[in-house]
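Dropping the structure in here first, questions after.
A single protein chain has been omitted from the complex, and every remaining protein chain is retained in its original position.
Presenting chain A:
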Amino acid sequence: MKFEALCQSGLGSSFMVQMNIQNLLKQENVKEDIQVDHSDIGSATPDQADYFFLDPTLETSAGNLPKDRLIILNSLVDPNELKEKVNAILDKEGIEHS
């Protein structure tokens, strides 16, 4: 399983999201090996990850990525929103978490 955080430059906010996801997976005691990485939206390809995290301003630039694997984060610094959306994926994929 691989998650990819995307932003316009692949430098700042996508890395922030990557770390926040990694911290959350730790908090949720996820044992499954989930890779989390970050990159810029321009270079993202559908086979690069199972789920892509991005902010609403990027949705239109994400045309080549499958919609059902896009997770839109309205705020990149809202722990509750992130938890809700990551846990929804974990549940859907049958991945154990606390």
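We adopt the following convention: contacts are C-beta pairs under 8 Å (C-beta built on N, C-alpha and C of every residue); 3 or more make two chains touch, one makes a residue touch a chain; residues count from 1.
Definition applied: contacts and distances are computed from a predicted model.
*Asks:* For the chain that's not shown, choose its UniProt protein name out of "Adenylyltransferase and sulfurtransferase", "Molybdopterin synthase sulfur carrier subunit", "Ascorbate-specific PTS system EIIA component" or "Glutamyl-tRNA(Gln) amidotransferase subunit A".
*Replies:* "Ascorbate-specific PTS system EIIA component"
*Asks:* Thinking of the whole complex, not just what is shown, which of A:44, A:58 or A:86 touches the missing chain?
*Replies:* Of these options, the touching residue for the absent chain is A:58.
*Asks:* Touching the hidden chain in the full complex, which residues of chain A are there? Just list them.
*Replies:* Contact residues on chain A toward the absent chain are 7-13, 15-16, 19-20, 55, 57-58, 61, 75-79.
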